[in-house]
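Note that this complex is displayed minus one protein chain, with the remaining chains in position.
Moving on to chain A:
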Amino acid sequence: MPLIDPVTMASTDQASVKSQSVELLPTDLARIFTNVHPVLLLSAYYLRFPALIADPITTLLQSLPILVVLQIAYATLCLPPTGSGTSSKPSKKSKLGVKKADTSPSKAITVFFALILSVFSVPVLAGLQVLFGAPITTHIPQTLLSSSHLALLGVFPLAYVHGSDGSKWREILSVYSPIDEVFGGSLGCFLGAWLGAVPIPLDWDREWQKWPITIVTGAYAGYAVGKLAGTWLLKGKRIEFD
């Protein structure tokens, strides 16, 4: 492991040490589906919205399989699975035609792994929501379901792309990863969910103010915005705190 301080290593050769943003699979299908994917997500969400207001628990539960399918499709069609060489350490060679290393795990295994990681992140996300002020004695199914949606949107693609790379995950958790459509989508998803809390206290007495509708809505909208921004606007940028 190179012992270089990532904060102060401006003088060293950045490209060789710093992680790079994720590139899409170099196929037309990937380029098309990555644009279709947020449209599908948002329109599915829009269609289910009346049902979500009427019965959040059932709707969130029923839409989970759809979300799983959409996310798996997006990941397998568009994203390089972990270990395929395009995610963390890109080299000229891989771009020059060496298709896929035989040593990398199959897409199915990666999908399975990413799903497992997403499931494990659900209680963590639910715990975070409680720390932010979500009810702890009531509304437990709602909180768990909203966490599941957050996990599938925000954690699953990252897990698919980055696998169990510890240093990469440290970068992701410290929000220092270079922005790309995967990381941007995740960031947008969580920021959106955070902003989704804003309308809850208002005394408008609207059904859609019910827990956790605004959070999930914010997450979906934020995911789409973040993904777009990660693809076009902010690609490769890093968030500096100071």
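What we mean here is this: a contact is a pair of C-beta atoms (placed from the backbone, for glycine too) under 8 Å apart; a residue touches a chain by one contact, two chains touch by 3 or more; residues count from 1.
Definition applied: contacts and distances are computed from a predicted model.
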Response to the item:
Answering from "Probable electron transfer flavoprotein subunit beta", "E3 ubiquitin-protein ligase RHA2A", "Dolichol-phosphate mannosyltransferase subunit 3" or "Glycosylphosphatidylinositol-anchor biosynthesis 13": the UniProt protein name of the missing subunit is "Glycosylphosphatidylinositol-anchor biosynthesis 13"
Item to complete: Kindly state which of the options A:P26, A:P50 or A:G133 is in contact with the chain not pictured.
Response: A:G133
Fill in: Missing-chain contacts mapped onto chain A
5-7, 128, 130-133, 170, 173-176, 194, 197, 201-203, 239-242
